[in-house]
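See structure below.
A single protein chain has been removed from this complex, and every other one stays in its place.
Per-chain residue numbering starts at 1, and chain names A, B, C, D, E, F, G, H and I are given in the order in which the chains are listed.
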Amino acid sequence: MPDASLLETFPTPSTTPFVIEHIAEEFTSVCPKTGHPDFATIVMRYQPASKGPAAKRGCIELKSLKLYYQSFRNEGIYYEAVTNRIRDDLAKTCNPAWLQIITHWKGRGGISSVIRAEAGKVPAEWRTA
Amino acid sequence: MPDASLLETFPTPSTTPFVIEHIAEEFTSVCPKTGHPDFATIVMRYQPASKGPAAKRGCIELKSLKLYYQSFRNEGIYYEAVTNRIRDDLAKTCNPAWLQIITHWKGRGGISSVIRAEAGKVPAEWRTA
Amino acid sequence: MPDASLLETFPTPSTTPFVIEHIAEEFTSVCPKTGHPDFATIVMRYQPASKGPAAKRGCIELKSLKLYYQSFRNEGIYYEAVTNRIRDDLAKTCNPAWLQIITHWKGRGGISSVIRAEAGKVPAEWRTA
Amino acid sequence: MPDASLLETFPTPSTTPFVIEHIAEEFTSVCPKTGHPDFATIVMRYQPASKGPAAKRGCIELKSLKLYYQSFRNEGIYYEAVTNRIRDDLAKTCNPAWLQIITHWKGRGGISSVIRAEAGKVPAEWRTA
Amino acid sequence: MPDASLLETFPTPSTTPFVIEHIAEEFTSVCPKTGHPDFATIVMRYQPASKGPAAKRGCIELKSLKLYYQSFRNEGIYYEAVTNRIRDDLAKTCNPAWLQIITHWKGRGGISSVIRAEAGKVPAEWRTA
Amino acid sequence: MPDASLLETFPTPSTTPFVIEHIAEEFTSVCPKTGHPDFATIVMRYQPASKGPAAKRGCIELKSLKLYYQSFRNEGIYYEAVTNRIRDDLAKTCNPAWLQIITHWKGRGGISSVIRAEAGKVPAEWRTA
Amino acid sequence: MPDASLLETFPTPSTTPFVIEHIAEEFTSVCPKTGHPDFATIVMRYQPASKGPAAKRGCIELKSLKLYYQSFRNEGIYYEAVTNRIRDDLAKTCNPAWLQIITHWKGRGGISSVIRAEAGKVPAEWRTA
Amino acid sequence: MPDASLLETFPTPSTTPFVIEHIAEEFTSVCPKTGHPDFATIVMRYQPASKGPAAKRGCIELKSLKLYYQSFRNEGIYYEAVTNRIRDDLAKTCNPAWLQIITHWKGRGGISSVIRAEAGKVPAEWRTA
Amino acid sequence: MPDASLLETFPTPSTTPFVIEHIAEEFTSVCPKTGHPDFATIVMRYQPASKGPAAKRGCIELKSLKLYYQSFRNEGIYYEAVTNRIRDDLAKTCNPAWLQIITHWKGRGGISSVIRAEAGKVPAEWRTA
Partner (left out) sequence: MPDASLLETFPTPSTTPFVIEHIAEEFTSVCPKTGHPDFATIVMRYQPASKGPAAKRGCIELKSLKLYYQSFRNEGIYYEAVTNRIRDDLAKTCNPAWLQIITHWKGRGGISSVIRAEAGKVPAEWRTA
């Protein structure tokens, strides 16, 4: 089951604002209604905090992100809930200037889906990127 | 025939604004003039209502959307009318902060078409996306 | 329902063997089990008969092929049956030197399918083309 | 020769502003200098008028657009003139809130070209789309 | 765990040889060494038996194939073993004239893999297709 | 109207067999039934004669090929007839060891077409290339 | 050597502002340091002047543009200098409302390059197009 | 090890602002944690200084950029640190009006990454390009 | 330096012949002449031995293959020598029924290269795959 305690951070290497994006192509969870697996690509994009105490200026450690995503493997959970949950867990963990979670779900019944959730003030130019 | 009563909603999992997009590649209806079938990919994109009573903050349920689209299968109806009708039916059903319907029609006589309709105040960055 | 009587032919313009291929991207029928629509691209490839009486050396007329494919629109029928039926109907109608029917079906439950049926002696180099 | 009288309109199905785009991949005219044929894809994009008398709130009828484009087939006319002429003819015919004509010409001497003309106040986000 | 008893067949609709291909893009199992998930696209291609008793001339039923593939979800098993096991299970279930299993595995450490196993006499033209 | 006398040849620069291919993306003719224009890409592939008197060992001159293709611009003629006619005209003009004409026609009513005609003994490996 | 006198103009066909783009895929010059040839695709995009005396409202004639580009063929000149020189020569020749030159250079030592220069006030939406 | 002293500049050929982009597809460094190599494509985009003393208005010399990138080959360094370091070294070397460094890293454990760092005031339209 | 002792094998899971392909996109070595790095994608394709003593019927272990490829990282060695050396090392290590090594090298001076080496009797249909 989803486990935010798997997430680790490390201090940002710079106080100049910059943007980090991780694209995970191998996300899978389970539809709570049918019990069938769902598959998604998850884009996480954020600007690490550049102000405030060092302890709050962290980057997400890549391997811990992978393990966190794997913790959804056998969880029954809807698209919208996955997206909002990841946004909440990551925002709490690294306290970013802003954060976007974009989940691209493989087609079901001829319909594929994309869900986008945000934390903080995402600049307009990033919103549809 | 098109039947908006097939559409179902469920409460949004978050009060933070987020954006949902469903891409249906298998829409078909019938040309009212020639009786020949038309084929389209339909993109529905919206921000669920984040304010107001919970009953009005719904997301469109995916399977009900599929059945609603299927109800156009043998309907004689023009491209422009399909697009505006879906916009109206969905806006009424889920009362979103904003909504876009983009229909991409396969070529007829060497001309393919895209129709875009909106409800509410669509942010500029989404308009041509 | 599928209606082979819609198919028309016209005499081949040459007695030298040649190969004709028609790719129809807008085929739809209905799954007999679930009642949901299926969508396919259908490739028909054949060499018109180059010997024998003129009446048997026909090419399939393009518009009649379109109407024949449209006659499957509301028929409940499996992928494999569609493919074999089209093969049989077309082979009977135009009596070709050889004929291939290749149906490419959009994904269901994450699985897409391709079915290939043949009539007559298809040259090896065409079999997987 | 180009004949704007071929164009027909029909009333818009909605008073809510929406955007229509027709992509014609089979346009051909003739170079007035060399007599050789030119080939283009023509994108027409417009927002039908949403205010004013119904007679002026028309959409371009698709088949009439095809015939209008075909009327350039043997006309000797430059890229820039084609683009501006189509813009003028269509703007006069359907009186849109705004209109874009984008012509993509196949290469000549290793140089391909794109010409864009507009009528009315095209929103900035559409200009380069 | 992998369960071949989930597989079902139905009689072939034709005694003329034909070829069926199912492409499953959502296969996942687990690496027995690291415990991390593996992801693959699995192509199954076969010619149903055209001779012999009807009971042995079956096609694989599509939904049962999906459930069979899902039974590997939490199994620790190597690429090569997955491929050979599926080949064996399917060949036993439907007794085909010939059968190919092609598994495409997403990259690990910068290396992606493709494994191909066969049953019966696969025609040369299919071998690398 | 189609005019084979426009075609010119020049002597092959080598007596070693070699293969020439010209891909013309801008062919257009007219449907004799509807009067609407048809558009095709035409591939011509041949091996110039390597034996016999020099006068019969010609290559097709490129500009003359362009003019010959342009002579079909306003001709009412079917796909199959175009393909066989070009095959005949070119084979007569340059007397090649072998020749292929492959015409790819843009979609009509959702169906696109490819016609292939040959002269002489085309090697098997070229037939489906 | 580069010769701006090769450039010719013709009067714009319209006083309504419009945008012209010419994409030349076959530009080549020589590296002044190594003597090896460089290859680029050059995009020229501009809005012809819509005000002022007719003599200053010209469009660049396409064939003259080709000859002008060819005049760089054996010139030893750096990427940045090519781009700025073309911008200067064209701006002087046709006096446009605005002009962009974008040069895309094939890779050298695993690094490819794109240089963008402008004249006049290029609208923001065009800058990165 | 990374060596900024390898970088060389040359004077800008123009005082009009313009934008230079170098795309290096062959960057490799080493993961400091696992010792395994990392691979990236690095985009460097900047506007050379157009004001101030000539000595500060330099462009980065292409071959020196290649050698600088090669100096990371056996360095153990994280994605984020690489990106910020290159940004700092280049900004110091050529003192640009603005500068972007975008590093695209090949997938690790199914996750690929993109890091973007900036110096100076990058125009909004370039930020997500 | 290249170290074949890094390679490990495991017993084949089946005595039925099957084909394994590993595509490594992150190979790098050094040009012995210029000292600059070279980058390649390496395809290794083989049929494990199906006869003979079990000890000789091995598959290449994937992680050991990765480490073996990494051992070329700082080796000065030509394309052709890399390809033949890998072929020799792998053939000796796993004694396959047949083996192909295909190396795709990124462009140098506008020329990219592909080298193919083989061990054993590679079936004709695989040679150009």
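The rule we apply is simple: a contact is a pair of C-beta atoms (placed from the backbone, for glycine too) under 8 Å apart; a residue touches a chain by one contact, two chains touch by 3 or more.
Because the structure is predicted, anything quoted here is derived from the model rather than measured.
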Residues belonging to subunit I that touch the chain removed from view: 78, 80-81, 83-84, 87, 107-119, 124-125, 127-128
Where the missing chain touches subunit G, by residue: 25-26, 28, 36-37, 39, 70, 73-74, 106
For subunit D, the residues touching the chain missing from this view: 36, 39, 106-107, 109-110
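Criterion: only the chains that are shown with their structure count from here on.
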Centroid distance [mean C-alpha coordinates] between subunit I and subunit G, Å: 47
Interchain centroid distance [CA atoms averaged], subunit D/subunit F, Å: 34
Multi-chain contact residues (two or more partners), subunit H: 25-26, 36, 39, 106-107, 109-110, 125
